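Only a portion of the chains appears, each positioned as in the full assembly.
Chain naming follows the written order as A, B, C and D, and within any one chain the residues start at number 1.
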Amino acid sequence: MKGKPKSSRATALSHIDAQGNARMVAVGAKPIQHRIATARGRLVCQPATIRLLKRRALPKGDVLTVAQVAGVQAVKNTANLIPLCHPLPLSHIEISFSVRASSIEVTCTVETHAQTGVEMEALTGVSVAALTLYDMCKAVDKSMSIDDIRVIEKIKK
Amino acid sequence: MKGKPKSSRATALSHIDAQGNARMVAVGAKPIQHRIATARGRLVCQPATIRLLKRRALPKGDVLTVAQVAGVQAVKNTANLIPLCHPLPLSHIEISFSVRASSIEVTCTVETHAQTGVEMEALTGVSVAALTLYDMCKAVDKSMSIDDIRVIEKIKK
Amino acid sequence: MKGKPKSSRATALSHIDAQGNARMVAVGAKPIQHRIATARGRLVCQPATIRLLKRRALPKGDVLTVAQVAGVQAVKNTANLIPLCHPLPLSHIEISFSVRASSIEVTCTVETHAQTGVEMEALTGVSVAALTLYDMCKAVDKSMSIDDIRVIEKIKK
Amino acid sequence: MKGKPKSSRATALSHIDAQGNARMVAVGAKPIQHRIATARGRLVCQPATIRLLKRRALPKGDVLTVAQVAGVQAVKNTANLIPLCHPLPLSHIEISFSVRASSIEVTCTVETHAQTGVEMEALTGVSVAALTLYDMCKAVDKSMSIDDIRVIEKIKK
């Protein structure tokens, strides 16, 4: 094991203890830092769905606002959704949309001053905002999917 | 508009009323039917992550069980997550996993006897189970994404 | 007690039992009926706040949509907020706004097919939508109040 | 715009960004301060309802205690109810009642050591406590309303 503790730790699943049990990671000894995470994903749909959204709904912003509110609420609810996530104080949540020809891209940025990061919060915000868009478009489009949800930036100051 | 009410209805966004406001769809007049929906998606990760999961965690089933429980709980919580979803009685929820070389496929089936379907519940179960897998693997794999979440079957009896 | 059971019941607090203990009312023996309740209330604010809302926010509908989503979510959450309320299936929820010179009127209609009514759900929807409007306007208006929340219609079919 | 940034900021809706989108306000740069907010409102009812409460329920305190517990729980739940509210640590919550001839006045005080204030928490506590009183009295009084919910004090130390 000599000389290898670090790489051994690097390949361990942090939520699995030596007996193979799931656990929450202890973060009490880590310093409180300003942490920012941004995640992104997209709802892929028919071009006709996008045109309909633009003609009927986007002028009033309603569909995107409903998804935005749902995403923000989900971010605050992350520790209840993801079992081994820590409940964290959150100083900022922002969800924005980019409407393309046959998809709506969702981006979520979350900030905290805490002992652990907020990438799960950002990913959860993207996922629930995309699910909410899906819900509002599903009556007119039976072939949608939610794709490529990933962390695009993680900052620790 | 003559002769076209049906197609006009078919292209309307059901959650947007005539004034462009978001709303919950009234389902009180629809018959109660046995409805089943299955959704699927996958966590894409490094082959090394899958090998680590198999060696360290899968023998005890813990990682997948944690994700399964999180998904089941999220299914029951769907109407709190997706603003315009109806709260529905649920008679069955099942979440299963298929571990592949560089991904874990998540499948969720939900059943109800209700006036509206459960595809949002199934999609929510897949999303949160995948997010939970992501959370437990993120310490060892920085390049994961959640992909191709979609409804694969919808039955009304 | 002869001849007076009805009026005696009529003046009893239904949530207080013979020993003075709080309790949830048993509704299992009541018939399932289509029940609709509408409640209304208003956020009273400065005329300048209304003008600002109209100029900056109302064109996009965002402020009202955020309040509408919050109200709908609160309606679904009523039984968790009001201790002795029954959890009920809800077939329809609608929240609308009427913007006046120095107030925003909030109206909420809720429908169920259940053994007990939904007036608490409608009142909760109005209250939380009004609180959400308050939250979004409080940076510019320090003198707001929420007023006259009441049931305006209750129908049993 | 010269010379006017301050008044321009003063009249901006803090939850609406330059594009008119709803957002949560970033508070990460604000100092942590001891903040106290008190809100008040009242349930207006028939004098007979008050007499009944006093005769049947108030001796045991149950009706008021149920409303108090509901209010305290709602305060802790504020960030889940009001979409753009921050989740905050709360060091103290107090809800009290003043029973008058034809109304019950509800007062809620909330304290935090945080980067933003707790007036929404205090207003939410008053609202839900009043809704709970309404629920417990509605079987005997069909003409109640909830009135004049407002912040009566806000302190920052």
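As a convention for this text, contacts are C-beta pairs under 8 Å (C-beta built on N, C-alpha and C of every residue); 3 or more make two chains touch, one makes a residue touch a chain.
Quantities reported herein were computed from a predicted structural model and do not represent experimental measurements.
**Student:** Just want to confirm the stoichiometry: 4 copies shown, so how many copies does the whole thing hold?
**Tutor:** 6
Just so we're on the same page, only the chains that are shown with their structure count from here on.
**Student:** Using mean C-alpha positions as chain centres, tell me how far chain A is from chain D in Å, no decimals.
**Tutor:** Their C-alpha centroids are separated by 30 Å.
**Student:** Scan chain A for residues touching two or more other chains and write them down.
**Tutor:** Those would be 60-62, 65-66, 69-70, 73, 77.
**Student:** Treating touching as the only link between chains, describe the layout with one word: line, ring, star, complete or other.
**Tutor:** It is other, because the touches fit no line, ring, star or complete pattern.
**Student:** If you look only at chain A, which of its residues touch chain D in the complex?
**Tutor:** 34, 61, 64-65, 68-69, 72-73, 76-77, 89-94, 96, 111, 113
**Student:** Taking the complex as given, what residues does chain B use to touch chain A?
**Tutor:** Residues in contact with chain A: 10-16, 20-22, 41, 48, 52-53, 56-57, 59-60, 62-63, 65-66, 69-70, 73-74, 77, 81-85, 119-120, 123-124, 127-128, 131-132, 134-140, 144-150.
**Student:** What part of chain D is in contact with chain A in the complex they form?
**Tutor:** These residues of chain D touch chain A: 20-28, 79-80, 83-84, 86-89, 115.
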